[in-house]
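Attaching a single structure in structure tokens format; questions to follow.
A single protein chain has been removed from this complex, and every other one stays in its place.
Each chain carries a letter (A, B and C) given by its place in the written order, and its residues are counted from 1.
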């Protein structure tokens, strides 16, 4: 899905750097989460509301390529694409760009599944949440 | 309480430093939590078990004095004292020492209350959990 | 200083919550840092530029009162006041408000000193950086 969505844009916080003076690698999973939830929000799929309906979306796997460093006060943008959606699982890709230099500083993917809150058992959206299913299915096709 | 307890001892992780090359200040609340839960564990008050009995222990207030820097790979020890216990609230003090230099690098306090899981309403231990009440009352008196 | 400054406004991230389902207490030092650097940026005192001029601003002490919980997806605003400025040290106060409810959910202070990068020795701004000195002195008087 090549979206006409508002772009996720973020400044690096001081506390996200480490003694190498660059963003610590553990923060990229957090940035990916922020970008993904921003994207879902913009589409009307707020994760807090989903949890109130008993749906959680745990992460199953992730891949990360650290291409260039981000430093304190750098601004970066994230291009997010919903790559796959099976009805139970979805997979996203993320490309991070340093806004000032234009450099593609990070590439990542993350795979998630829809689960029942409480026991984290996989949940098929098609039967339980047909509207949400259709919305995601349409997005991945686009 | 001047305890004859095992001392909490910890090495600074790389990811806990920031671009000033020292431990980021936000980590001290985490170190205080680790030291406090270590102390409670040693006394048979494991927080996971308390939560299974419906008790949570939120933080109400904290004070922090950053006296000297801790750096990656430094080892520090924490001297913890239960300063006050009212039956609903308890207050701890913490003194951190750089093990190699002996320097008192940090002093802190934190105040907590016993609460009912779910609504976080204050809970008087005396009535609901008399054994736990007695144990803490004895410790603060000592 | 009661400023006519743009207000720092922030949404709580999922990864900032803990198993009590509220923001973990260690994040408030991070939020205070974000609000403080936002305020300094708005006044033309960007911390990255200050570091390029050899100035770092470590935290000396902090106080925190946790008045009410913040949860994932909550939006909060921070009212920051520069309370004191001695030429070497400055002290800020912070009031956090839950935007939806208006509740004053957190109060904090933090004290910092101006230091030479490298050895972290205190630095008097008056002699070394008179413009920055005047700017902060004017702000605290206002």
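In this section, a residue touches a chain if its C-beta (ideal position, glycine included) is under 8 Å from a C-beta of that chain, and two chains touch if they have at least 3 such contacts.
Remember, predicted model here, so these are calculated numbers, not experimental data.
Asker: According to the contact rule at the top, which chains on display are touched by the left-out chain?
Answerer: Counted over the whole complex, the chain not pictured touches A, B, C.
Asker: Looking at the full complex, which residue from B:37, B:103 or B:140 touches the chain that isn't shown here?
Answerer: Only one of B:37, B:103 or B:140 touches the chain omitted from view, namely B:37.
Asker: Which is it among C:21, C:49, C:83 or C:138 that touches the chain not included here?
Answerer: Of all options in C:21, C:49, C:83 or C:138, contact with the hidden chain holds for C:21.
Asker: Out of B:48, B:127 or B:141, point to the residue that touches the absent chain in the complete complex.
Answerer: Counting the whole complex, the residue in contact with the absent chain is B:48.
Asker: Touching the missing chain, which residues of subunit A?
Answerer: 20, 22, 25-27, 29-30, 33, 56, 58-66, 69, 120
Asker: In the full complex, which bits of subunit C touch the chain not displayed? Write them out.
Answerer: Contact residues on subunit C toward the absent chain are 14-15, 17-19, 21-22, 24, 26, 71-72.
Asker: Go through subunit B and note every residue touching the omitted chain.
Answerer: Its contact residues with the unshown chain are 13-15, 29-30, 33-34, 37, 46-48, 71-73.
Everything that follows uses one rule, which is that only the chains that are shown with their structure count from here on.
Asker: For subunit B, which other chain has the most distant CA centre?
Answerer: A
Asker: Is the contact between subunit B and subunit C built from the same residue numbers on each copy (over half shared) or from different ones (under half shared)?
Answerer: Same: when the shared numbers are divided by all numbers used, the fraction is over half.
Asker: Between subunit A and subunit C, tell me the centre distance in angstrom, where each centre is the average of that chain's C-alpha atoms.
Answerer: Computed value for the inter-centroid distance: 29 Å.
Asker: What whole-Å value do you get for the distance between subunit A and subunit B if each is reduced to the mean of its CA atoms?
Answerer: 34
Asker: What residues in subunit C touch two or more of the other chains?
Answerer: Residue numbers touching two or more other chains: 29-30, 33.
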